[in-house]
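One chain of protein is taken out of this complex; the other chains stay put.
When the chains are written out, they are named A and B in that same order, and each has its own residue count from 1.
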Amino acid sequence: QQQHRLRARSECRIERLTAQQPNRRYESEAGVSEFWDRNNEEFQCAGVEAVRNEIHPKGLMLPHYNNVPQLVYIIRGQCSSLRPRRGIQGTVIPGCAETYESDQLTREKQRPIDRHQKIRRFREGDILALPAGVALWFYNDGEESAVSVSLLDIGNEANQLDQQFRNFFLAGESRRGERSPGEREQEGRGQQGQEGGDQGKRGKQKEVSNIFSGFDEQILAEAFNIDPEIARRLQGQDDQRGRIVRAERFQVVSHQWEDQQQQEEEGQHGRLNGLEETLCQVKLRENIGNPTRADVFNPRGGLISTLNSHKLPILNWLQLSAERGVLYKNAVLAPHWNKNAHCVMYVTRGSGRVQIVGNSGRSVFDGEVSEGQLIVVPQNFAVVKKASQQGLEWVAFKTRDNAISSPLAGRLSAIRAMPEDVLVNSYGISREDARSLKYNREELKVFGPGSRSQREDA
Amino acid sequence: QQQHRLRARSECRIERLTAQQPNRRYESEAGVSEFWDRNNEEFQCAGVEAVRNEIHPKGLMLPHYNNVPQLVYIIRGQCSSLRPRRGIQGTVIPGCAETYESDQLTREKQRPIDRHQKIRRFREGDILALPAGVALWFYNDGEESAVSVSLLDIGNEANQLDQQFRNFFLAGESRRGERSPGEREQEGRGQQGQEGGDQGKRGKQKEVSNIFSGFDEQILAEAFNIDPEIARRLQGQDDQRGRIVRAERFQVVSHQWEDQQQQEEEGQHGRLNGLEETLCQVKLRENIGNPTRADVFNPRGGLISTLNSHKLPILNWLQLSAERGVLYKNAVLAPHWNKNAHCVMYVTRGSGRVQIVGNSGRSVFDGEVSEGQLIVVPQNFAVVKKASQQGLEWVAFKTRDNAISSPLAGRLSAIRAMPEDVLVNSYGISREDARSLKYNREELKVFGPGSRSQREDA
Partner (left out) sequence: QQQHRLRARSECRIERLTAQQPNRRYESEAGVSEFWDRNNEEFQCAGVEAVRNEIHPKGLMLPHYNNVPQLVYIIRGQCSSLRPRRGIQGTVIPGCAETYESDQLTREKQRPIDRHQKIRRFREGDILALPAGVALWFYNDGEESAVSVSLLDIGNEANQLDQQFRNFFLAGESRRGERSPGEREQEGRGQQGQEGGDQGKRGKQKEVSNIFSGFDEQILAEAFNIDPEIARRLQGQDDQRGRIVRAERFQVVSHQWEDQQQQEEEGQHGRLNGLEETLCQVKLRENIGNPTRADVFNPRGGLISTLNSHKLPILNWLQLSAERGVLYKNAVLAPHWNKNAHCVMYVTRGSGRVQIVGNSGRSVFDGEVSEGQLIVVPQNFAVVKKASQQGLEWVAFKTRDNAISSPLAGRLSAIRAMPEDVLVNSYGISREDARSLKYNREELKVFGPGSRSQREDA
């Protein structure tokens, strides 16, 4: 069954797409968050936003929940040491048991057992699929910064309110006359700040708005049955650290657990069995960085790895999917259209030329895209990519769990699927030319460079 | 699978929520209808409207259908007499057979059999789940007024037209230059009246707009094969009684049926079997007023009864659910957020203090709510409730069939589900304080008053 997503506006006049860097940057004690411009028309039309996070070593992204689901791609995380340390992610699913115990993690014998919900490792090449409304935190226990790019799916049906990304922090600095990023951003759109904007103009930007700070201190103390002093700590009244804080001491996982995680991952190749689907054990993570698991591979051209709900069932619930693509030097990705989804493409390495054509038959994008840039390809628009001398690598997020692309050239192309007589008459060409249109590219959809001349040589 | 609902506007700047009484009142011959202000931003953002109906004894709400599904909560209906009479509700489901016969209802031997579709009793504490587009009528055969509050789910996917509640009456006064409530209301929004507004200004308000009055009398007479005089009665040309009319003689149910209904209800505790789901027999009603069926109960704090699609399967189809809550004197409902739904809360008894906090970290509501007031809590906004000396009782309607709330304090809280190290580092507190945050409230989510001091005493 199909699912629905909301469309932002009754009309999207997409005259020109852009490949962009983030335009808002928030620095925290132990990391940086960079948001793409949500006012950009193509983001609004596709109903998405995007953010890139960098968590420094020992950085903890404070617990928070969002009003929309997100897909996170881990661009970089350390994986070189003997026992690679990467990152830890916690997801709090309401009603699930605290199934993890950490008493064995320490040699302080006096320390009592700490029970909490399941936590998960992440590493370079992982996609994390995170539902809306669940509390999340991230910790980097590696030795290098962990860098990720996230798609925030504003248009998702999980969000019942409006076309706006909302970030609810459970910790961090409280609002004392300063405005949240959302408010600054909204001013840019000529609107009043949200949720009480008149005190906004003064003060420096704060990137965290701890929801506890909106509650009465006494009620919090009563609700948690704690000392009012601790309630004030919940509200973050003296906190200046931002959304990613330095956590020197952070031992939530044992060596035994690490070993087991690693074994599981290694053994996991090929034995995904789809049985992990009960709500509390649901698998939220899958690696698409490993070239040996690619779905399309052409030794002359590159590879495509797809992650959809057949491989990671929660994607059916989120109605999202992802793809990792690698084009070698000068290789070409077949011109194609995305049949049932928008495609949000982030360049992870190298560069290439991308052309995108809309229903008017005009090019709406024709240019170089390079590492760190992101571009939105609207549903049904036709696109072709050609890698530069440096090659081109990307991760693409798609707004449907079973996103399907329809190639125009290559072995599975729409052109090849049509009778010769349709081509002969449509293009006014000879039967021989029609056959070359259909059969000159035997490759699937990742094409090696210069195959025409090569074929002629052969 | 998730379902979708429409969101009204591309941006909801929710700066301040309000607890409100209805602001439009329509009096009829045998009852009163009161609507909440549909122009209120929080109603529009949540895609809902609400109405409170009072049907006097012997009052019949005329047959009508709506463009949206509704949940009705029966606030008050007589249930004290030996054979309690309450109310009768009829739902006309297209294509279902007339399975009820009422010949045995009377001793006039000449009266022929009257066949009609299934009818249903309702009583205090019932939730009625009524689909869009089916014809409905209600009759009060009790000795006191029957009072109900309804959620009208404008944003529901069952409604394909626009974000407006539309009420189609099959009887009642015809339009003779007067305007329907919808029109008056729209003027309040500075818009032209709907469906021909220029003749509107004169005449008194009429609350019924009988659709038969829009058809040609001759065509109606031909379609029903009746005398044109009866067609004019269908059109309600002389009718001044409003939408709830007095029906002195109304005997559609027999004593035998009453007895059986009562038996069924009494026997029903605990034997809901979900087998009633064929279209024509589908169960549309469930009682949530009975404290013995509460899902959460704390003898010191109160109780919560939830009604979702597991208990009443049609709620899956409507994508709605409901909750009844009772907080005893000074008790607290855990601060929490509604993960996947808006929550529309109507106070049925008593009063209490409610605080609601948005993603900006500021309070968007902080005040007393009391009997008869209604407040919309947007999805993901955090809320805490504390009963007054009088206690606090409410019914809450939620815009998802499996609405989930995520408590911040108590036995199932997000805080307790996180490792101590996350809390220690997020709030800059000691390990001991982190443990008190996690474990000082052992209650689930309904908290007794003053438990902190109590614990300290213990």
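Descriptive notes on the structure:
One rule holds for everything that comes next: a contact is a pair of C-beta atoms (placed from the backbone, for glycine too) under 8 Å apart; a residue touches a chain by one contact, two chains touch by 3 or more.
As the structure is a prediction and not an experimental result, all values here were calculated from the model.
Annotation: of B:169, B:346 or B:397, B:169 touches the absent chain (contact as defined above). From the set B:67, B:287 or B:348, the residue in touch with the chain omitted from the display is B:67, counting the whole complex. Residues 1, 3-6, 8-9, 60, 62-63, 65, 67, 90, 92-96, 98, 100, 102, 111-112, 114, 116-117, 119, 132-135, 137, 139, 157-164, 166-172, 174-175, 180, 182-183, 191-192, 194-197, 208-211, 213-216, 219-227, 230, 233-234, 236, 239, 245, 247, 249-252, 317 of subunit B touch the missing chain (whole complex, contact as defined above). Residues 1-7, 9-16, 45-47, 155, 157, 332, 334-335, 337, 339-342, 353, 355, 357-364, 366, 378-380, 382, 384, 386, 399-400, 404-409, 412, 414-422, 424-429, 431, 433, 435-437, 440-441, 447, 450-452, 455 of subunit A touch the missing chain (whole complex, contact as defined above).
Assume only the chains that are shown with their structure count from here on.
For this pair, subunit A with subunit B, the centres built from the Cα atoms lie 39 Å apart.
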